[in-house]
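There's a structure below that I have some questions on.
For this depiction, one protein chain was excluded, whereas all remaining protein chains were kept in their positions.
Labels run A and B following the written order; every chain starts at residue 1.
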Amino acid sequence: MSEAIKLRLENIGKRFDVAGAARTIAVQDFTLDVAQGEFLVIVGPSGCGKTTVLNMLAGLELPTSGTVSLNGRRITGPGPERGVMFQDYALFPWHTVWGNVEFGLRHGPAGDGLDAAARERRVRSHIDLVGLSGSEGKYPHQLSGGMRQRVALARLMANEPAVLLMDEPLAALDAQTRIILQEELLRIWGQDRPSAERRTVVFITHAIDEAVFLADRVAVMTTHPGRLKAVIDVPLPRPRDDATRAQSQFQALSQHIWGLIRDEAYRATVT
Amino acid sequence: MLPLALVFVWQTWGVITGNPRTPVPTRVVAAALQLIESGELPLAIVQSLGRVFAGFAIAALLAIPLGLAMGSFRRVERNVDPLVESFRPIAAIAILPLAILWLGTGTPAAVLIVAYAAFFPIVVNTVAGAKRISPTLLRAAATMGLNRFKVIRTVVVPGALPSIGVGLRIAMGVAWTAIVAAELAVGAKAGGGGSGGIGQMMFVFYAYSIELNRIVVCMIAVGLVALALDRLLRGGLRFFMPWMAR
Partner (left out) sequence: MAISSSSRFGTVIAYVRTMAVFIAVWWAVSVWTSNLVLLPTPFAVIEAIVDLARDLELFVQAGISLGRMMISLALASLLAIPLGLLMGLRRTLDDIVDPVIELLRPISGIAWIPLALFIFGIGNALPIFIMTYAAFFPILLGTVAGVRGVDRGLIDAARTMGVPRRTIVTRVVVPAALPSLLVAVRLGVASSWTAVVAAELIGAPSGLGYAVEWYRELLMTPQVMAFIAMIGVLGYLTDTSLRALAQRFTPWAADARRM
């Protein structure tokens, strides 16, 4: 392996103890490495513990067994080198678009060593990057879902974290907006740059086509308890665009992953 | 339409059935002009407002920090909440006799009553606001590397602001009611004279001269001031919270 290992999950387990009730095992025996610059997508039916895995990478939850580490250093809490994008956007309603993108630079360690002018340039360039120039002064409640998600993306990127953790960031959007934002996301991530310059991404979704379109590798999870069922390479060439979706290999990979989880997905709809 | 019709009915009914001192709209208006011209009514309102603002400010300065601490730290809430919940059901007017006992029948007692009345709505709403902040916003701030106290300053405080605003508005209404009650009661129990204010003025009109038209003027003034205070506060809050939809 030429690429350095970036994130490492070793025999991760997560139990939730609910007093009086049976303890729930959310995640069990989960082992996975994510390489520098890799776009890894975790896919699985609802309730499979994929969000729990992401939260453990973010340091928002700690595993009850096993270790999570970044570049060999154990993760014990949230940190600015691991940025998170949340499903419900998590925009601060009292800040404008500008204020939201600026938040981490202004109040968090990501802005250390930046003077006001440099900070402003950084915010400016990231608002431009996601195509929101002209909407800087708007509040979140004045924006559409797609625009909100763009703000969340700009805020994430402006902090320049080494690892991007994305928890179903496109799930709340309509189908068209989703397709557009998937491509945007790949552009901003840097799919047309050499892989050494890309950031490491862990992306959660329940949509299989989204997973195949975005990923270098897809990790498939199953439920009760949440386990890693398979890791599938997606050798589709980059940059990817609409034509990618029409390729027979894209279809075949989607079919294959669906085959791995359909029984469980069905069971989830009736229990 | 209906208010005008009612005023008309009140006027005719009062003129036909009552004596020359029965309050009817025309006499009330005359009394109002008289009281404004002589400066009595404006002075009384200013006196009452001064007490309300003093008590309200004291209450807000104590209640907002306390509420934020209770809403942010479970341990603080656990230990302080019993006191808040024990005293909250006691109506502010009920402690008036104690306030008179401790502070006499002047302004300090009235301010204490106002502060007591305004304190609880502000605390309760601040706590609720701080606790109702979406956990993802707190998580988002944590993933950007902010420590606990910075999160409180940058997320909890602005996030709780709308709810604090609601508390302030309720508290202002309660405070104004309390000052009228306190002044009335002081007037009734300390035998007129003394401390002034709109409530006291009403009592004097009742007890010493039975001028019903003037009492009605005072009642309308109480209502108008209540309305004006609420509008003012609402406008101010909207100015400070431009992100609130409408």
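The rule is short, and it goes like this: a contact is a pair of C-beta atoms (placed from the backbone, for glycine too) under 8 Å apart; a residue touches a chain by one contact, two chains touch by 3 or more.
Worth saying up front: this structure is predicted, and the values here are computed from it rather than measured.
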item	value
Contact partner of the left-out chain, one of B:Pro3, B:Pro135 or B:Pro242	B:Pro3
Option touching the unshown chain, where B:Val9, B:Val46, B:Leu98 or B:Leu232 are the choices	B:Leu98
Subunit B residues touching the omitted chain (full complex)	1-3, 6, 78-83, 85-87, 89-98, 100-102, 176-177, 180-181, 184-185, 188-189, 199, 202-203, 205-206, 210, 212, 215-216, 218-220, 222-224, 226-227, 230
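Following the convention adopted for this analysis, only the chains that are shown with their structure count from here on.
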item	value
Mean-CA-position distance for subunit B and subunit A (Å)	50
For the subunit B and subunit A complex, residues of the former touching the latter	134, 136-137, 139-146, 150, 154-155, 158-159, 161, 241-243, 245
Interfacial residue positions of subunit A with respect to subunit B in the complex	58-60, 78-80, 82-84, 86, 88, 90, 92-96, 103-104, 107-110, 139-141, 159, 165
